[in-house]
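All protein chains but one are shown in place.
So, chain A:
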Amino acid sequence: MQELLGRITRLDPEASLALRVIACFDELSVGGVNTRGLLAAAASLAGCVAGFGQQRPARTVRVTPRGELADGPPPDGPPAGATPAGPGTCVWLERTGPAEANDAIVLERLALAVRLRHDRDAGAPDARRHLAVLVDGDLPADRRRTAAAALGLSTTASYRVVTAPLFAVWAEHPGGPEDVVPTAHGPLHTLVVPAATAVVQAGPSGVGVATTPDHLDHSFRTSVVALRLCGRGATRSVGADAYAGLVSMFAEEPAGAHHPDVQLVAAVDEHPWGAATLDALTTSGSARQAARALGIHHSTLQHRLEIITTTLGFDPLDGLGRLRAGVAHLAWRLQTSRVLDLPAPTAPGRPGEPEPVGPGH
C-alpha cells in the first residue's frame, strides 16, 4: 500500500495521507484484526518490515510488506526507535536509510492498535481517543466533560462539530481538535471549531449546530446529518443551521424511522427540477423568494407548485403543509444520500463535479 499512498500524493499533493493511515488502523481495530495483521498493514503502508516485541513471555513477530513472516533470526531485543505499545510490548519499523514521511504516523497508529489488541481490559477508559468520547452521546456526561477538558475546550464557550469523509477536499483547514471517528457511516474526519465558524471550505462536509461542550455529541450528530444532505459528488458544505431545527430532529431519530410522506416526495423527485425546487421551497420565506433562489421566473415556479401540490396531495406552502413537505423532503434526501459512498479523488485538470442540491456555502 506504500505504492498506493505514493500514487495518491502524486494525484493530489495536498491529500492527507495521515488521515488515511489513521482510518486504516481504526478499521483494523474495529475489525478485531490480530497482531500479525496489524504488522502486515504497517509494513505494507511503510514498505519495510514491521516488528512487535513482548517481554513476558518473550515473543517477537516480524512481518514483511507482503504480509509474510520475515526470514532470519529475530533481533536481540527491540531495535533503537522502537515505540512502546502497552505494558511490556513495543513495535518498530525496520527502515534502512532515513525515515520516510509517513513512518511516524504509521508507527504511532500501529502502537495504538497493538495496545488495543493486547488490552486485557477491553473498553478501558484510555481505549478511545478524546474526540470520539466527546461526541459519543451514549457515554455519561462526566466522561465527555473530561474529554472536552483534555481537548482544551472551555466549558462556557460555544463550538460546532464539523464532519467530512476522508476523501473530502479542503480548500482551507480550520484549526482546533480533529481526529477520525468511527461511525455507522464509516470513519469520519471530525473537527471541533468555534461557534463563529459556521462555514468551512471543505467539500463535502457538514457543519453541526453551535452548543457548549456538554452538548457537542448533539452537534456531532447534526453535522453528520448535514453532511449526508450534501449532494452526490459534492463540492460544497452543508450547515445544520440552514434547516433550523429540522436537522436536530433527524439527528435524534432512531435508525430506520418511518416517514409516511417520503414516497410522495420520491414521486416529485422524478421530475428533473423536483429536488431543487422542494429544497428552495423548504428553505425560502415565500414562493417569490424560492423562484429567485432557483433563478427561475415566478410563473415557472407556480407551474411546478401546481404539479407538486397534485403529486403530494397537499399544498407545500400552506401552514403545516410546509413543514410536512420539508420533513419528507429531507427524509428522502437522507434515505437516498450517496455522499459518503462516493470517494471523489481529485486531480489537477479533472472536470468539475455536478453541483449538489441544497443550500451550500
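Criterion: a contact is a pair of C-beta atoms (placed from the backbone, for glycine too) under 8 Å apart; a residue touches a chain by one contact, two chains touch by 3 or more; residues count from 1.
Assume contacts and distances are computed from a predicted model.
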Not counting the visible chains, the remaining one has a UniProt entry; which protein name from "Alpha/beta hydrolase fold domain-containing protein", "GMC family oxidoreductase", "Formate dehydrogenase major subunit" or "Phenylacetate-CoA oxygenase subunit PaaC" does it give?
"Alpha/beta hydrolase fold domain-containing protein"
Among A:45, A:61 or A:281, choose the residue that contacts the chain missing from this document, as touch is defined above.
A:45
Which one touches the absent chain: A:8, A:149 or A:296?
A:8
Full-complex contact with the absent chain, from A:55, A:302 or A:335:
A:335
Touch list for chain A against the chain that is not drawn:
1, 3-5, 7-8, 11, 15, 20-21, 23-28, 30-33, 37, 40-41, 43-45, 63-68, 166-167, 184-185, 187, 250, 253, 255-257, 262, 331, 334-338, 341-345, 347, 349-351
